[in-house]
Structure formats: C-alpha cells, structure tokens
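Removed: one protein chain of the complex. Kept in place: all other protein chains.
Take a look at chain A:
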C-alpha cells in the first residue's frame, strides 16, 4: 500500500508554521515529545512511546562460535524491523533504504561506540561466545523512529539478563534462571541518538521531528551521544550543507537532551527493578491504561462446564457411524512397486534375493546357470576389459564359497552393469 502523499497546501502550512516558530503539536523548537519507557514481562523487552511513535525492542542471546578475527569477543547483532504495522508504506521482508539507514545508524550508535563489553561475553576463547541479538520492531510510525529505537535498544540491553554459564575443563554448563540468577550485560555508557531536522536550506531547526515534519524537511542530522558528552556518531542525511556553528549548536542541544533521556531510562530501570523485587506483576499486561474509555480488563473468570460431558456424549451418540472404509483395491501390475500398510513390500527385494543366492548354494546354481553360459562365451573378453579384480573372481569361480565373502559388498552394484556389458559384447 502506498503512502498518502502530502498535499501542497499541507506542505506550505507546515513550513509557514515553522517559519513562525510554531509546531503542529504545540511544542517549542527544542522540545521532545513525551517519552514513556516500559518493560515487558521477560528480561530484555522494552517498549518506548515517543509521542505517538511506538517501538518495541527485544534482546535475546545465543551461544555461537566467535568470528575468526576476534576469538574472544562476543557478537552484537542489530535488526530493525520496519513492520507494516507501523506504516502502510513499509513492506514485509523488504530491505528499504530507510531500514538500511536506521540499521546502520543503530549499529554505529551501539556497536561501534563500544558501549557494551563484548569481551565479557566470551565463554571459551575461540569456541563459544554469546551472540546478543537486538530486534527492534516499529509499532507505529509518527516520525523520529531513530531516536525511539536507540532509546528502546539501549534500555532493553540494560534490562537484559543472560543465563549464567560455568566452564569446567571442556564442559560448558548453561544454568537456567531457576538454578542461578541470570547476569546483566556490562554496559560502559549509554549512547542515545538525537535527531535534528532542518528546513528552508538549514535556516530553521527542529528537535524530534514528527512524521509530518519529516516529510517536508530538507535535511536530517543525527547525533549519538552519551551523558559524558562524548559523541558516538554523527550522521547527516538529505544532502544539506551545514555550517560549523550549526553542528556545534546541535551537539550542545543533544548533550542536554541526552542527559535528560538517560535519567529517564535509569528511572524506568529502577522502577522495574523495585517492582520485580516486590514480586508484583510487571510487563505489558500491567502497563495497559485502565482509565481510558477504549480499554477494558476483566479478572480471571471461571467457565461454567456443568453440562459439557453430557453434551459431548450426546453429540457423539447422535453422530452417524462413519461408513466402513474398505481398503482401496490394489492391483499390482508387474513392474510397479508399492509401499504401505498391508501391502507387499517390493522395495529392496533384489538385494534380498542376491543375498539369498549366496546363502543357499542350490538356488545360486539355478539362477547363475544362465549367466554362467553367457560368461563362458565371453570369458576372455571380460577379463581383458574389466580392471576390477573382484569381477574377475565372480566370473571365474561363481559357485565357490570363498567368492561370497569377496563379492558380497560389491556384487549388488557391479553385478548388474557387468552382466549388461557382457550382453553387449556378445554379438
């Protein structure tokens, strides 16, 4: 399904509003939309709401062989899924330009900034390391997917616990969460991406563009930074020329925003930890708003099952007995093999016959007599032509018991072709 195009008047309206320092949702130039961070029931699952934009991140781990170039480092894998749920323009299973851009930016933001201690993910050097996989699913696209996914990914990584492992000699034991408490990842710092959009060739700047604003913007600048004011990555897209001062100004704004967001993440993590410690229920099910008119929840409800057994019995009684099914008539035509229950198995018969040949001497004589005749005729030729010693033996001493030992293994394959050869040579 195609995206509905933005009409010219909508475009003009948004641009004019920006010129007047006004935004559609009433924000100021440097304001972020409301950020809500919640965690799922299992470890490493994080939901981020950035205004109407919704993103879910799920971290999972797996024991794999390390890369050859880095034998004692764990592997980080990031995957941003632009699910068609988020926007009708996103297609299932196709790598669009946007998804490549987002994936790359997230990798640079989280992997290349070395915010996660990958060496601590090594179990046995060169053999077993943890692969940490981060899946980010877009649920609703209302602009600024990058910031939302970077927040979700880092919060999910902080929330994640991997199973404990013990190495004893060659043996690696992975403990289930019941046996030993799972271990959190060691995270040095939390890089967070902040997006700036530029309008009118860089004259106007907005923080956290919404979807409408993203569609009319001229250029985008994404700065990933941690709370120590260290820049982890900068990416400018849209082909806009920026002045040095503009980039400096953006990095200053980013540092403020990043410290705010980091605090929010830490707070959310703390809340979740205390909730888990208290043994209360947590997760998506609990985060569902109760006060909204569109939401409703009911408690555990028993189901009345008094008459179920009688009903089931009566249905079965009323049901007509299935007609007795006769097994389909089978007329084996010579040369047709059939397999199935109650049928004569014709598979592997040849093999058995041949084995029998060698086990009972009388049969062999009868069966091989004809062949022998042939062989006698062509004896000389065959010996000359065939390289195989075994074949020679077959031909020269067909009924001696010692031959059976030699031939058994090779006769099935070679017997048939060799006899063919002979028939060919006959004329």
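Criterion: contacts are C-beta pairs under 8 Å (C-beta built on N, C-alpha and C of every residue); 3 or more make two chains touch, one makes a residue touch a chain; residues count from 1.
Assume contacts and distances are computed from a predicted model.
Enquirer: Name the absent chain as its UniProt record does, using one of the following: "Exosome complex component RRP46", "Ubiquinone biosynthesis monooxygenase COQ6, mitochondrial", "UDP-N-acetylglucosamine transferase subunit ALG13" or "Ribosomal RNA-processing protein 4".
Expert: The missing chain's protein name, per its UniProt entry, is "Exosome complex component RRP46".
Enquirer: One chain isn't shown here. Among A:8, A:295 or A:333, which residue touches it?
Expert: Among A:8, A:295 or A:333, only A:295 touches the chain that is not shown.
Enquirer: Taking the entire complex into account, which one of A:52, A:72 or A:131 touches the absent chain?
Expert: Candidates A:52, A:72 or A:131; residue touching the omitted chain: A:52.
Enquirer: Spell out the interface residues on chain A facing the chain that's missing from view.
Expert: Spelled out for chain A, the touching residues are 1-2, 40-42, 45, 52, 54, 56, 58, 60, 81, 83-88, 92-93, 133, 135, 137, 139-142, 283-285, 288-289, 291-305, 307-309, 311-313, 315-316.
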